[in-house]
Each structure stands twice: as structure tokens, then as C-alpha cells.
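Note that one protein chain of the assembly has been removed; the remaining protein chains are unaltered in position.
Let's look at chain A:
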Amino acid sequence: MKIDPIHQFNIEPLFTLGHIGNYTIAFTNSSLYMFIAVLLIALLMLASGRELVPGRLQSMAEISYEFVASTIRSNAGADGMKFFPLIFSIFMFLCVSNLVGVIPYTFTIASHLIVTFAMAIMVFLTVLIYGVYKNGLKFFKIFVPSGIPIYILPLVMFIEVLSFFLRPVSHSVRLFANMLAGHIALKVFAGFVAMLGFSLGALGWVGGVLPLALTIALYALEILVAFLQAYVFAILTVIYLNDAIHPGH
């Protein structure tokens, strides 16, 4: 019994869509799960009822709505609500795809750095473009904290600029690494049960109870992490957007 915890991250092309330059654009298993996430969100938000007293599905849709809306209001104020569709899309896309990804034999979109990095860059560019468009050059005041003595200001500004441009990296790597590491750990521990059983027979199956218990605990943790990392990604997006809406510390 060979354990391959990396196999679950393989990209399998399902069919080819076309070519851009030298690159082949394929519809892959990753693409499939992206569209599954979109479909699930659309179902949740559009197929749920519109009753005065909501049912379960409608409650879920409304709780998602209120949850994201209150996150934006408390972190970026009422002005932030113009980014509501964007934040909602980001949060729901990551949350649903992460939760689908925890199901065995599925694929986790956010376990690929390119995906999370693309989303982080999208957020970064939105912040930069909207910030400059809305505030002009005043936007760059976010690099100049007030109340700093003049002789250490260059150093502080250097750090601020650096941290600003490193945001997409930390933003994307946090999500990617959490999903990747969690899935590898799950696979390793779950594979351990089978490995013990197949190599040691009855004794192995009994001994496998320990890694099995650990797998169950890890699984619960991964469900939490799947939601939490989507939330962290979304709330960081809100905080970054808040810089663009209200620059100046």
C-alpha cells in the first residue's frame, strides 16, 4: 500500500478548450470544481425561498448575506458596501470550494498557489486602482504614518511600502498553505491506517485505531480551517479595501 499524499493535488485535463500562444488551455478537474462552487452558490442564493419566515436553505442564504455585510460594515464602514458583491463572491467562492474540497476524493481549488495568488492580485489591483482613482495622490498617505519623527520616517516608509507590495504574497500563501498542509496531513494520517492494516494484519487494524482517531479530529479541524481561511481571506480583503476607501492612519 503506497501512500501518495500529493496525488490529490494533480491537475487532470478533462478536455482541451483551445490554445493561447504556446499554451494549451484545458478544462481540468480544477475548472470543474470551480464551476461546481459557482453552481452551488448560485443554487443557494437563487433557489432558496423568499418566505417571510425562512426555511433552512433560505436561512443559510440570508445568514451568508448578513455575515458578509456585517463584516464589511464593521471593518470598512458603509462606504465599503459598494464592494459587497466582490467580497461576497470571494468569500462564498472560497468557503464553498474549501468545504467541497474537504469531502474525500474531491479537489481543492485553493490548494494551488496560482489560484489564490490570482485572487490576491485581483484584490491588490482593486485596492491600488480604486485607491488612486478615489483619493488621487492622497492615497499614498497610507505609506506615511502620522506622528512619526522625521529621522525615522524614511525607514518606516520603506517598511510600509514593502509590506504593501508583499500583501498579495502573504494574502495568497496563507490560504494556499493552510489548505495544502491540511489536506496532506489528512491524507498521511488516513493512509497510515490502511498501511498499518495491510502490512501488520489484525494487529495493524487494531493499532490503526489511533491514527484513525487522529484523522477524525483532523477532519473536524479541516472543516473549521476551510471556513476560517475563506473568512480570513475575505476579511483581509475588506481591511485592504478600507485603506483604499479611507486612506491615512
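Keep in mind that, in the parts below, contacts are C-beta pairs under 8 Å (C-beta built on N, C-alpha and C of every residue); 3 or more make two chains touch, one makes a residue touch a chain; residues count from 1.
Everything below uses one rule, namely that contacts and distances are computed from a predicted model.
K.L.:
From the names "ATP synthase subunit b", "Formylmethanofuran--tetrahydromethanopterin formyltransferase", "Glutamyl-tRNA(Gln) amidotransferase subunit A" or "TIGR02186 family protein", which one matches the UniProt record for the unseen chain?
P.N.:
The correct option from "ATP synthase subunit b", "Formylmethanofuran--tetrahydromethanopterin formyltransferase", "Glutamyl-tRNA(Gln) amidotransferase subunit A" or "TIGR02186 family protein" is "ATP synthase subunit b", the UniProt name of the unshown chain.
K.L.:
Among A:Leu180, A:Leu196, A:Leu212 or A:Val238, which residue is in contact with the omitted chain in the full complex?
P.N.:
Once the missing chain is taken into account, the touching residue is A:Leu180.
K.L.:
Even though one chain is hidden, which residues of chain A still touch it in the full complex?
P.N.:
Residues of chain A in touch with the missing chain: 4-6, 9-11, 13, 17, 20, 23-28, 30-31, 34-35, 37-38, 41-42, 45-46, 48, 50, 52, 54, 58, 61-62, 65-66, 84-86, 88-89, 92-93, 109, 111-115, 118-119, 122, 170, 173-174, 176-178, 180-182, 184-185, 228, 232.
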